[in-house]
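Missing here: one protein chain of the complex. Every other protein chain is in place.
Chain naming follows the written order as A, B and C, and within any one chain the residues start at number 1.
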Amino acid sequence: MSEHIVSVRVYVTIFLALMVGTALTVWAGLQNFPGQWNVIIAMTIAVTKATLVVLYFMHVRYSSRLVWLVFGSALFWLAILFALTLSDYWTRGWLPAF
Amino acid sequence: MKAFETFETPTAARVNYINAQYGLKSWLLTKDHKRIALLYLGSISFFFLIGGLYAMFIRLELLTPQGDLLSSTTYNKVFTQHGIIMIFFFLIPSIPATLGNFLVPLMIGAKDLAFPRINLLSWYIYLLGGIVTIYALLAGGVDTGWTFYVPYSTTFSNSYVVAAGLGIFINGFSSILTGLNFIVTIHTMRAPGMTWFRLPLFIWAHYATSLIMILGTPVIAITILLLAFERLAKVGIFDPAAGGDPVLFQHLFWFYSHPAVYIMVLPGMGVISELIANFSRKNIFGYSFVAFSSLAIAVFGFLVWGHHLFVASQSVYAGLIFSFLSFAVAIPSAIKVFNWTATLYKGSISYDTPMLYALGFIGLFTIGGMTGLFLAALAVDVHLSDTYFVVAHFHYIMVGGTLLAYLGGLHYWWPKITGRMYPEGWGRFSALVVFVGFNLTFLPQFVAGYMGMPRRYHAYPPEFQVFNVLSSAGASILGFGLLIPLIYLMWSMRYGKLAEANPWHLPGLEWRTASPPPTENFVITPRVTWDAYEFAPAEEMRVVGKFGAEPAMEQSASPIEGKP
Amino acid sequence: MSFMQTSWIPFVPPSASTVSGKVDALYFYLSGVTLFFTLLISGVLIFFVIKYRRRTPFEIPRPIAGSHMLETLWSVVPFIIAMSMFAWGAQVYFQMYRPPKNAIEIYVVGKQWMWKIQHSTGQREINELHVPAGRKIKLIMTSEDVIHDFFIPAFRIKADVLPGRYTTQWFEATKPGTYHLFCAEFCGMNHSGMIGSIVVMQPTQFDDWLSGNSGQQSPAVAGQQLYESLGCVSCHGAQGEGGRGPALAGLFGRQVFLINGQTVIADEAYVRESIENPGAKLVNGFGPIMPTFQGQVTPDQLIQIMAFIKSLRGPNTPLAASPGPSGTRVEAPAQVTPAAGR
Partner (left out) sequence: MAEGLAMEHEASHPALQHHFENMEQQREAGTLGMWVFLVTEIMFFGGMFFAYTLYRNQYPEAFASASNHLDLTLGTVNTMVLILSSFTMAMAVYFAQTGKRRGQLIGLTLTLVLGLTFLGIKAVEYHQKYVDKLIPGKLFPGRPFDSSSVHLLPGAAPKNVEMFYWIYFAMTGMHAIHMIIGAGLLSVILFFAWRGKYGPEYHSPVEITGLYWHFVDIVWIFLFPLLYLLGRHLSH
């Protein structure tokens, strides 16, 4: 079998990192950051955690280009859904009278 | 002539996928992709007949301006159910689930799809979705239009919206599973030598279709589910009475349903590529352009859904973006049309029934597609949106395009599927009737639309009657034209002339096994050394392995690699 | 009735507004291109099919791989044509949807299955709309139940009419006559019966019609009564001069500075939101003390209150003043597509 076996050390490290991330995000959520920073911080941590899971627990780091492509396309299409729908909501009311 | 006979074994004596096993159980529990394709063929035809019956009621009602045949409530149900059944239970699964299911493994030289059990499951899911939908129809029907716009569907309609929605939700999973199976199969199960650029264009088209099925269908599933809950629990995110935005529903609905129109047309385009190349004995002009245009359509098809919302109170700037992208997505379709036409140049063109359908497709799809451009042009769509012009646009593509492709494909592969030939004379005759009837039905609707006749109207001002009478007359010719193949195809399953393994003398892998093929498709795994559409003298386009009563042991050592 | 075509070109509905000719022009262009390509492709197809028909059963024509030159040609040329369609369509679209400043405002309320119309002078009509020719008319539309669509084929305009939100469209009729009004969004049982007529009159005739139909309370007057009975006066003052709440006189079309630093232009949707969901956009300098009036005012009444607030502007204040700085994000909604339904 031509598959890569991830070592236990890596798994444990990732697990600990995820726990720390969880603690961090709870802490950050209780702080009052200016503006939209609460959202930005929370999402950054969530994306980081998810990336760790995908890369190590789900072995994407050691997988073929095809798997990267498949996973990437899901994110890309999600981005399409968000971006183009928001293009409507964001620009409502931009049109001035003449 | 003599040369062929050595490769063409008569069908009846041999063991093939049809006579390998007998009994109802052997069909209902089969994991053979070819048998599943037949199961699909039967059930899809059933739904097509129901949808067609509804169409006939629509056309009858619209014969006169007054709403005299059906009550307005009934009429609303009739066109809704016509739309739902035709789209979700006929056209979306039509080519992929029957021809695709049958041919994808054959064309790439595999023994089956990657997940045969999931393939069977998808048929049962389709059936379940169909049964739930039929229940909704019998219990009282749905009257929301196939688009289910809120808040009418969540709050105001008194019909079986939840049941119909559930039917569509369930059916969505059958589509997802089919797409998943195709993608994995095409990636992992190609025979040795079958490189990506040797794949028939039918496969490219199905690959692109599967991408849309995978990426789009889940969104409609969750949207319909939320809609059903919203209706049941009287709380939600779409109804303005609950603080929601009805336009959000429209966005999510069309995020799937626009790409879905390419689910409906791409497989048809794949069939047409096969027909045009094979019946003119020419390799397709600009193979890679045709192949990549399928992918381009699949990807760009996801960027244009907002063109259904030009008058729905969407921001004008979003309208601008979506209009631009809609024009851009027309280019890959244009590339296909031009390449098909160019393929015929200096070909050896036969006038067999499948080719007649293919030629009809190109003409009608051009009209249907070009009238899509009218709708993508913002200012013109303001006038045309929700008029009969839209109705004519999409019937030109879906009936004039995909339905003709489907019929052409069925005729073309009929000998492979059933082992029998269809009657050629009747075939040509009905293709002609369908073509004439179709144009008479839908051409007048363009005019009625520009004159201002709104769609989904049970009664209409008398000045539109001329167009409607023409249309109804055309629909009866069309219905008659479709009745003919229905009869002779069934007849031919029993009485048709026995088909040879390669009745059209073509290089494709599906023709290099017996008609009908054995359960595992090929006696030995084929080794592909030729490009798609690489034509050669018939005696060189050989059957892979040798079929006979006894296993061809001596052949297995050196597969006949059939230099094309 | 002038329902049928009036021009010498067949299959074109009557053309009776300032934009209808522009839409027709683009439509003819599109038809021409379509005809050209359809004839081109079917012509070539038929020619090839006859010329290169199969002559002997087993002949094998010489393969032709393709041509990059041709591929480029037939990608680029259609693309250029498509872009011309896009640009033209977009240009006319903006004209159709961009509301003019000094238009006569008419309120439209759709409900299953009728159109209720009220003029700013108080006249009410059902399924009929009388308008003067040669004047700009702006329709301010909402629905009491489901989505409808106000469609006048002779003017080549239509726009959806949504519950819980205002949409607008405008036109300037050019020819007196009677034209179709259709509901063009499926709205239930009697959708096809939700039709009516648009009566375009000479301006003088229209003035006569208006005075002949007077005697009904104007929406602004009815709005004033609501303004008092609902207690708006207590915070915004009898003449909208302000108090605990901001001044409302001259509000429409003005730029409003919000507490979160953004600005919005006060239009129908914004005012409606301020009344139904006051917390959503707080005016800078005021606290969130205004109660919500959601559920207490019907769409009709809302229109009346708005008419009253509009009447509070000085006689010469233009309706929609300075447009928002283009390019900056303005959270709120405006003329065409007021904010996401609340």
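One rule holds in what follows: contacts are C-beta pairs under 8 Å (C-beta built on N, C-alpha and C of every residue); 3 or more make two chains touch, one makes a residue touch a chain.
A quick note: this is a predicted structure, and the numbers were derived from the prediction, not measured.
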Contact set of the excluded chain (shown chains only): A, B, C
Hidden partner chain, touching residue among B:Leu248, B:Ile284, B:Ala330 or B:Met453: B:Leu248
Chain not shown, touching residues in chain B: 110-116, 176, 180-181, 183-185, 187-189, 214-219, 221-223, 226, 229, 233-237, 242-245, 248, 252, 520, 525
On chain A, residues whose C-beta touches the chain left out of the figure: 1-3, 5-6, 8, 11-12, 14-15, 18-19, 22, 25-26, 29-33, 38-39, 42-43, 45-46, 49-50, 53-54, 56-58, 66-67, 70-71, 73-75, 77-78, 81-82, 85-86, 89
Hidden partner interface residues of chain C, rising order: 277-280, 282, 287-288, 292, 294, 340, 342
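As a working rule, only the chains that are shown with their structure count from here on.
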More contacts between chains, A-B or B-C: B-C
Distance between the centres, which are taken as Cα means, of chain C and chain A, whole angstrom: 40
Approximate Å spacing (C-alpha centroids) for the pair chain A, chain B: 37
Residues of chain A whose C-beta touches two or more other chains: 89-90, 92-95
Residues within chain C bordering two or more other chains: 94, 97, 336-338, 340
Chain B partner contacts - residues on chain C that touch it in the complex: 3-5, 11-13, 19, 22-23, 26-27, 30, 33-34, 37-38, 41-42, 44-45, 48-49, 52-55, 58-67, 70-71, 74-75, 78-79, 82-83, 85-86, 88-97, 112, 145-147, 149, 151, 153-154, 156-160, 162-165, 167, 180, 182-193, 195, 336-338, 340-342
Contacting residues of chain B [partner chain A, same complex]: 187, 211, 215, 219, 247-248, 251-252, 255, 302-303, 305-306, 309, 314-318, 321-322
Of all residues in chain B, those that touch chain C in their complex: 67, 72-73, 76, 143-145, 147, 149, 151-152, 155-157, 240-241, 243-248, 280-283, 285-289, 310-316, 319-320, 323-324, 327-328, 330-331, 334-335, 337-339, 341-342, 344-351, 359, 362-363, 366-367, 370-371, 373-374, 376-383, 385-387, 447, 450-452, 454, 456-461, 463, 505, 533-538
